Each structure stands twice: as C-alpha cells, then as structure tokens.
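The complex appears here without one of its protein chains, the remainder shown in place.
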Amino acid sequence: MSDLTININGEHVTANVEPRLSLADFIRDHQRLTGTHLGCEHGVCGACTVLMNGEPVRSCITFAVVADGTEITTIEGFDDDEPMAQLRQAFHENHALQCGYCTPGMLVAARDIVTRLPDADEDRVRLELAGNLCRCTGYVGIVKAILSVLEQRCS
Amino acid sequence: MPDGTSEFGIGAKVLRKEDARFLNGHGRYVADIARPKMLEAAIVRSPVAHANNLKVTAPEDSKGRFFTADDLSADCVAPIHVVSKFPGHKGSDYPHLANGKLRFVGEAVAVCLAETRAAAEDMVAATGLTFDALPPAIDMIADAEPGAPKVHDDWEDNVILDSRFEENTDAFKESAVSVTRDFRMNRQAVNPLEGGAVLAEWDAREERLVVHSASQIPHILRNALCECLGLSQNQVHVIAPDVGGGFGYKCVLLPEEIYIPWVAMQVKRPVRWIQDRREHLVTAANAREHHYSVTLHADSDGNFIGIEADIHVDSGAYAVYPHSNILESTMAGRTLHGPYKMSAYKVRSRAVATNKPPIVPYRGVARPGICFAMELAVDALARELGREPCDLREQNLVPVEAMPYTTITGGEFDSGDYPEALRRARGLIDLPAIRARQEAGEDDGRQIGIGFGCYIEMTALQTSAAARAGLAAIPGYEQAQVRLMPDGGLEIGVGVQNHGQGMETTLAQVACEKFGLEIEDVAVRHGDTATSPYSTGTYASRSMVMAGGAISRTCDVLGERIRKIGAHLLQCDLSQTEISSAAVTGPSGSVPFAEISRVWYRNPEELPDSVDPGGVEAVSGFRPEPDNSPFSYATHAAVVAVDPDLGSVEILDYVISEDCGTIVNPMIVDGQIIGGALQGVGTALFEESNYDAEGQPLSSTFADYAMPGSTHLPVLRLDHLVTPSPLTEFGVKGLGEGGAIPPPAAIANAVNDALREYGVEVAETPITPRRVLTAIWKAKQSRLSSVETS
Partner (left out) sequence: MKPAIFEHERMSSIDDVVQALANADGEVRVLGGGQSIGPMMNLRLAQPDKVLDLSRVEGLDGISEAGDRLSIGARVTHARIEDGEVPGTTGAYMQFVASGISYRSVRNRGTIGGSVAHADPAADWPTALLALGGEVKVVGSGGEKSIPLDGFQVGPFTTGLGWDEVLIGFDLPALGPNTKWGYYKVNRKPGEFADAIGAVIIGNEARAVCGATESAPFRVFDIEEKLSGGATELSVADAREILSGHDAGFDDYELQIHAVALSRAIGRAFA
C-alpha cells in the first residue's frame, strides 16, 4: 500500500491505496466522483480524461500513486470555470451529446482545445478530438459546439 | 395533425431536458452506483473456441466466492432457451455458465467475487481450466455443410434455419442482363461506449431482487430472471439507469444478467459486474456477419426482373433472448429486394451456428448487409448496362403512385416518395459536377468516386411479424401512464428505455403538443419496472412510434377527464371545452391545469358527483392500425477519394436525403441520423472482429479494433422529406437505426466508381487499405493474364 496526497477539485485528499489502483478508480470508487468514466482502460477512448496540474491526462493509465502531490480537476470541479461554462452551454445547444457517456472526457478535452489552441479551425478541432471516442453523435454537434466556443472566446 | 404552432410540441427544436446531468458529471450509469458491502465480479472465460470435458479448478481460499455451472444446476437455475415457430428451426440451450462444453472464446465459465475488481481478476488468473479442444466451426459457408465440426452435438449440422423465399421464378427466363456477385460483410462488435453492466442485490426488506442493468429492455429482463431463477414477477425489480449507448447490444439478455443476480442471492451481498472493453470486444464480437451470392436480373431496358441469392448469416454459438438467432437470416431472406420493384424472387437464407459469440441485432439488424448486397449488385448491373447507376435506381424504385405497395414477398410499404429522396440526394451531391471532376482528374493522383445507397427500414416491428417468428417478446399495444401532478405538471411513465435518443425530451413533446404545456412541466420516467408500464423495450426504431403513440392516446383519455372537471368549474357543458396552453377553456373563460389539480388533490369537496373516479391519471395504449409497420427510407450518397498507392479511402462529401415521416424534433432526428451514419462508416471502412483459424479473436483491444473517429466523416449534409405515415399518431415513423444502414453500400459503390478504370470491385467490408490494394493488384493480374492469353 502507498500513501498519497492529492488535491481533487480544490479539496485536499489523503489516502492509502494499492499501487495498482488507477487514478480513474481512485476518483470514481474511492472519492465517489463518478462523472469521470471508463470506456476502454487502455488509453484509447478518452472517456477518463481529467486535468492533472491543468493539463488533460488519461486517468485510466495513470496510477493514483503517480498522481501524488498533483492537482486533479474532474468534470465535477469546473463550477467556476468560464471556458467550461461556455462549452456546457454550447454542447447543449448543438446536441453534442446523446448517451452522455463520453461527455465528461469530451468536455475536458474540449476545454484543452479552446484554451490551448485559440486559433483552431474545424480541421484542427477534428484532429484534436481523434483521441476521444463518441459512439453516439458522429461528432458533428461536438465539433460545432467547440467551434462556437472558440469564436465566442475570440470576440 | 400537429400544426407546428406549439413551442414545445411536435416539430419543435426543443433542447434536451436530459443534458444537464450529463454535462455536469451527474449521470448515473450502473458502474457509478455502489452499495454497502458490495462485491465485485470478474469472469473466468473460455480461452478456446471449441472444447469438451471442461473441468474447472477453483482458486485457493475461494469458497463462497467462486461459482460455476455446477452451482447453478445444483440450484436448478434454468438455462436460456429461445424458441422459434419457423419450421425446421434448431433450438439449443444457452447455458449461463459453460457446462462441460465450450463453444466460443470468451464464453463465461465461472464467477469470481472479491472486494475489488482487481482482486477478483487475481482469482480469475488463479483458476485452473482443463478441457479437450475440438476443431472449431469458424467459416459460416464451409461449416454449413455436412461433416463440419458441430457446434451442438445433438444437431444434424450447423444450419439453424434454412429459409427459402420463392415467388414467380418463371419470370427469371425473361432476363436479358444479369450480374452475379459475392458480397461479404464481416463480423464486428457493437461497442457502445459503456459496455454491459449489472449490479444486483436481494433486498430483504422489500423481499425482492433488485437488478440494475445497462439494458434497453428492463421488462424483458425481468421476464427472463423470473423464468430462469423461478421467481415471481413481483419478486424482481429491474432498473436501467442511465445507459451509455446500446445500439441493439443491450436489447438482448446477457448471461451475466442472470448469473450475477443469482450469485448475489447466494452470497447475500450486492454484486457488481462491469464488462471491460476487452470482454466486450471478445464476447460481444457479435454483429453483422453476412455472406451473399447474388444474381440480379433485368430486361434490356434495365427494368429489374428479380433477384436470386444464397445468403449465409454467421449466427454464432447460441440463440439470444428474446430475439433469437434467426432474425437476421430471415430478414435478409425476405427483404433483400430493398426499395425496388421486381416480379421474381428466389432467395435461400441460412442462419449458421459457429464457434463465435451469438449474433445480436445491431443497429439496422440485417439491413446494412442487405443494402450492401443489393446496392452493390445494382451498381454492377449499371456498369454492365453502361448506365448511370443513379438513373437505374430511379427507374426501379417503387414510385410514389404505387403507395401503399405490397412487395414481392408480401411486405407492405405504407407511404413515401422513394425516387424523390434519390433525386434530392443526387441534386445535393451534384452528380454532374462529380462526373466532370472525374474527367479532369485529381492533382494529387487520387481517384474520385461517387456512390449511392438506397434503403427502406421497417420500423416498430409489428405484432404479427414477431408472432409469426414466435419470438420470446412479442410487442403488442405499447402503454403509457400519464399523471397530472398536484401542481399541474405532468409525469409520464413509459416502458421503453432512453439511452441517448433524447426521449425524455421528445416523448415530453408529445404531451406538450396535446396539452400546450411548457417542456419543463413534463417529466418522462422510464427504465424501471416498478414505475413504468410493461413494454418489450427500446429496439427496432420503435420507441417514438409506439411510446409516443401511447402517450398521445393516453393524453386523449386523460384530457377528457381533465375537461370534465374543467367543465364543472367553468359551469359549462363538456362539449364546450377544449384544452390548450395547459388549461381547460370554455365559453366563460379558462381553468389552468394547476387549478384542476388543486381541486382533484387538495379540495376534492369541490368536485362534482359525476367526476370520473379514475382521476387525473390514466394508462392507455397504442399500436399502428392496421397492425403494420411504418417504413422509413433514405438515399445516402458519398463522394470518396481513393489513394491508389496506399489503398486508403477518404470521404470527401456525404449527403443523406431521408424520410422518417413527421419529425418530432429536428435536432434529435439529425443527431440520430448522423450518429448512425458514422457507425455505418465504421462498418464500411474500419471495424472488424477478426478470428484466426482456431477461432481466436484477433481484435480484443481498441488498438486492434479500429473505431471510426472525429476525422472520418467531416462533411455531412442532410435533407428531409416528410411523408406522414398513415399508420401512426402524428404520422411519425421510426428512425433510430436508419443512419447506419446504407453507408457501407454508398461508400463501397463510391470506391468501386473511383476504381472503375482499374476494373476493380470491392465486395467486402470493412474496405481496408489492404483489401483495396489487393483488389487492384488482382485486377491488374487478371488483365495481364487475359492480355497474355489473347
């Protein structure tokens, strides 16, 4: 067992966990923040994407012990975040979600796009989304939503 | 008929009521639910495709935490047994846990329970298995013949059902041109982003089994649980909470949905099983696998005379509950004609058992395969005749004046203008411009091609068709429960299950249409057997037609009761009242629903003696009249660029012209179609569950199984025709599946158009670069050898 201290969504958390516990399972099962989802557990689908020290990472292939000392933001932790508020509204208006399973990871990835790549065009947005699988929407609404937020943030 | 004036009614683009919880991470899927003292399950699965004399050695110290088929049979748990009324159908038991014989890689053998999933997986690793491997049946064509390894020892051969559909075969003699081709659609996995998931516990207070499952069919699951575990209906409560996509994978019973609840009852603790992606890709590699040998006949003017075909469907090792393992082969056999007129028909279709996971009705069921075979045959015929494929289609589609139309095999098309959908798609994609572009050639050396795919989709499976097949779930009258709440809002209970289709919004729109309510005043409840009326669930593009119809009819019943109370309060005659804007209006004024509710719930002393004691809550039902299915249809058109050096295919343009009858919510209709279309692109270009000769799956992770992604369908334009169905409330037709049906056909036709100079035809999905290049090389080879011999 290993000790760890993580700041999750602004809250300090200490725990003693098995080294094999993934950050995703720590967040979901130990912290009961179940908004972060698991779609593949081998790094491909992006459903488990969270922010670690402000950058998106795959929580399924990051061990919890490795996240010791970091700041983690999950979908539950963006209440006062402007880009996330814009994205949520845009996802809603553009029908960017159906079953909702990919949505939390998709939003975290989308937030990275709109903050890191303010000039991204549609091709770039699609390229950046290649790491997030959505089985339901066909991406049209997601891409539109992200482009609309990019535009909003530009002006 | 909706007049489009209601802000939240039929036809309004209402934003989804369900979005907020998902956007904020508050969705609740089965894996998000934890119960005190819950155990996690991991499953020991078969490592081989075919074997007998299975012996299982439990891990050390696993007493009470390890269960096999022996434990199930000691407790008299009945296996799944799916029957069919079709003569000659071979039935088999589907054991929940393998019992002596192993029939596919991934088949469940034993359940391991531990405090964590990781620890349960340690137990799986420590479990010993011995067996005598047998040669597997892997190839549906070879293994349909006598002498092949038998999946079920007591069967004569592996053919589950051999169906023949023959009409007017003499007419084939009139054929002037015919083309013969073989087509194959390979096996794939359904891959909702959330896989299967079950959490079960015995609730000692309620004295019933509570099962949370990622299911499209909670009531049918309850039936199965009762049948297998010997429980009464009121001892089982099934809840399908938020479900992360289903697409048909979750409209059949998983063995885990029986044995996990049973195990939970044994250990008297909650037990949770969450299917991981590898389990999904291995055990749920169970969709689509079809093979067609087709001959399409026409007269010299290109009028179709008819079609002959020999169809094989790889149906896997077992029959799934309730839809069986012959849904695809019979549908393929009966409706290969697609949207076309023809006068002769001779199709044989065999469902073949193999040592692979049992086939499930994935979005579109047999129709992606049917459409692929028929539409590629049409293009082949057009090439043979030197005709523009689009024109040949237009000439042969069932014309609008023939509606309603009885097909050669007795199907009944209710309404629509099929040629117009084609013409619109042709216009939108601008066929002449593409032909001109092809003449000019591409700077980058790629080849451009254009392809079309037309289909029809029978939606909302009718009672008689399901009854004819003798399915374990026959849909009848769909019911809805509509309740006026004490504050004047509505709560609606339906038995269909919403897992992405937006039904919490669209079904609410039906009530808004009827009563003029605001959308936030209507709540739709579903996915819970304790609170919703019985239903066979969500599948076959039926929910909007059936549950929407039921809500409409129930609103009629409830509306009358509300009006009665309103008439009393307004001191007028019932016939003088009507409902609009959530109020009862009469000559002297209007009474809002909230006032009606107040009187019924809080001040019943104000009610007249003649009030209907049924109150302000009603249950009623709907079924299309007559008992037929509304048919949706569409034409898809694709423009692709093929890189002849790499064999890669890029979609440059994609157009869909469709008719799903009256549109309830245009945003959601578009979303369903687009989502389906990308799944169709997956079938066309990427997805394949490969097996080696021993029946070992080669696509067990997302690294080996290619999923379509954000870059694969960049341009997509939609056009809607609206032909209300005469059979349904508001004229709606089902549409959930349609988007996924024609992309393989349209894209393959486009690829073949692009490669026509090479004399190349691809005839197999997915159209991988390797397949494209191999086809090009083969064509070159045969041209070379024909030059040599001539």
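Per-chain numbering from 1; labels A and B assigned in written order.
Note that a residue touches a chain if its C-beta (ideal position, glycine included) is under 8 Å from a C-beta of that chain, and two chains touch if they have at least 3 such contacts.
It should be emphasised that the depicted structure is a prediction, and the values quoted were computed from it without experimental measurement.
Q: Of the listed residues A:I8, A:L33, A:V65 or A:V125, which contacts the missing chain in the full complex?
A: A:V65
Q: For the chain that's not shown, point to the residue among B:K17, B:K101 or B:R277 touching it.
A: Touching the chain that is not displayed is residue B:R277.
Q: Determine which one of B:R117, B:H237, B:H337 or B:R542 touches the chain that has been left out.
A: B:R117
Q: Suppose we count only contacts with the excluded chain; which residues of chain B make the list?
A: Counting only chain B, the missing chain is touched by 116-118, 121-122, 125, 276-278, 645-648, 686, 701, 703, 706, 709, 711-712, 769-770, 773-774, 777.
Q: Residue-wise, where is chain A in contact with the chain that is not depicted?
A: Counting only chain A, the missing chain is touched by 2, 18-20, 22, 25, 41-43, 46, 49, 52, 55-58, 60-63, 65-66, 68, 109, 112, 116, 127-128, 130-132.
In the analysis below, only the chains that are shown with their structure count from here on.
Q: Just how far, in Å, is the C-alpha centre of chain B from the one of chain A?
A: Centre separation, chain A to chain B: 29 Å.
Q: Inside the complex, what are the residues of chain A that reach chain B?
A: Chain A residues touching chain B: 18, 20-21, 28-29, 32-42, 44-45, 47, 74-76, 88, 91-93, 95, 97-104, 107, 122-123, 126-127, 129-130, 132-143.
Q: Quick one: which bits of chain B touch chain A in the complex? Just the residue numbers, please.
A: Checking each residue of chain B against chain A gives 15-16, 18-29, 31-32, 34, 116, 118, 191-194, 242-245, 247, 276-277, 499-502, 667-668, 670-671, 674-679, 701-703, 707, 709-711, 713-714, 716, 739.
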